[in-house]
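Removed: one protein chain of the complex. Kept in place: all other protein chains.
Order of writing sets the labels: A and B. Residues in every chain begin at 1.
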């Protein structure tokens, strides 16, 4: 398939709102990021300040003082809100200016745009509205696995110099493991390429399931679990507009049904929040949870370390890919192969949502 | 007040001459900068070479050899002018090519544009004409304070990645001292914000006077003068199109009339030459003169050191402000507060002068 969606996506250069699905929840950050300093972050072309004021409530405002355009993110967090570092205007979590130092009257227009922010499961979810003020039509996604007592997780935040859909492509097609990630979670390229793959979808999500029985355990697996020469590997990738949940792992060969939801063995549960920064750049918020083997108790930190390394390899490849698309002026007459079914369905879902903007 | 002037100023992106007041003197540099090497400097979008030839005369020419476009600023200063470093063409201070090595005849068109430059009070004043060749209609400004025997001064040259009028705004409104400059000349924010402020103007200048009796002396004042717990502070800011003169200081509380031009106490006399480089960048040439207290003889160097530090804080804030205006595509629907009277009058003066171009 030539990919008209891809071609179109790449040619965007202006900051039109309509290039991303709106009236959607996106990941604005992870709870672990938000301490006593405000955070400046552009989401879907909108410069936003994230902060947690005195009462512990996380908030998201337009990152610009209405007086002289200083970024509020370079100001100070206080009990009642965030204070600009130039002339001291103070804003509450709703974006209302509640103090103008040296002046009794606060101008009626002294306010900045506020965004709906929900903190849930250690994730900061932001509602990106089609129109200013439109309220969320549904709750943000659940991600209870950050609280599962059998798992421990680590996390990270990456910035990509590449459009967000190239990250979707990368995560929905794990056949690249055999070429890109040989040092950690890769393994035999041929086996990855010939894995039995099942792809299904509805209008909001895509599910890609791959089984690779009789695999040689790759380095990360060996480091975390006492596998022998072979194992039965699975990969389950669930794509949603705001994030992907990727469950991978392996059991001893033949010991367990590879598709039993209650199977034992070694598990890696990855959360991948992919949020466009601009048409050509993206934020990548990830967490990786793993289960502890009783004989190898310190391995979860190793898994997280190696996950960081692996995700850096992906970033390198995807940024190279995007730079090369730019060398060819965004021209992208792509030739599809068997691995592209999942990624292409995700692109179709997003294209449809963008049309509805 | 919404500031239509500001909005207009920010939206300029092309190099139209009309965005700056012309037929005006601007500061091209300070005498201390001009030694045996030429200086490359773009002023009001015009690339210029400054040099001092053998007879000591400072000159300003178009910074481009008419032969093959090498910058004359990378050539050599000689007795009779400046020589290009590629094929050796020699130009006199009037921009006339007076030697073509290896060739008898000098082509009639072998010349570059010359600018009227006056060196006065250790300042290099350049006349930026409305039309090529228009001669100065008046003398450059006086600044005799560089020669006042009671004062000693230090100086510096900064480059700003921000439009020049944002620097005017910053200097005409010293209420920001309480938020931005706490380490040097700041002090209590509330006191700064509630200072009695008098603003006046004519069609070429703005005067802002602020009195803060009963102030706690800020760190720089303490370092330079034996103040006790409080002092009576004043700030007098005179805005002109080419520069600002800012007189600040303090006397012992109650000992002296704060508005007596002959008052004693501690004085800081700042010269601030603000010259646009382009629509989005600026040069900032400053000097700071201070008087010596008999018991604290080495303090002037301290004052100059701390001035550098303070002006760096300003640059950081103003460049942040401008980057943020760019993040918001230059959109600048500014809400005014009480401190903006002075800056807004200066913007109106410049807008009127630009209209006359």
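Quick note on the criterion: a contact is a pair of C-beta atoms (placed from the backbone, for glycine too) under 8 Å apart; a residue touches a chain by one contact, two chains touch by 3 or more.
The structure presented is a predicted model; accordingly, all values stated were derived computationally and were not measured.
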Residue of B:31, B:74 or B:96 in touch with the missing chain, whole complex considered: B:74
Contact with the hidden chain (one of B:22, B:39 or B:66): B:66
On chain A, residues whose C-beta touches the chain left out of the figure: 169, 173, 175-176, 178-180, 189-190, 192-194, 317, 320-321, 323-325, 327-329, 332-339
On chain B, residues whose C-beta touches the chain left out of the figure: 15, 42, 47, 63-64, 66-71, 74, 84-89, 100-103, 107, 109-110
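Simple rule for what comes next: only the chains that are shown with their structure count from here on.
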Rounded Å distance, chain A centre to chain B centre (Cα mean): 47
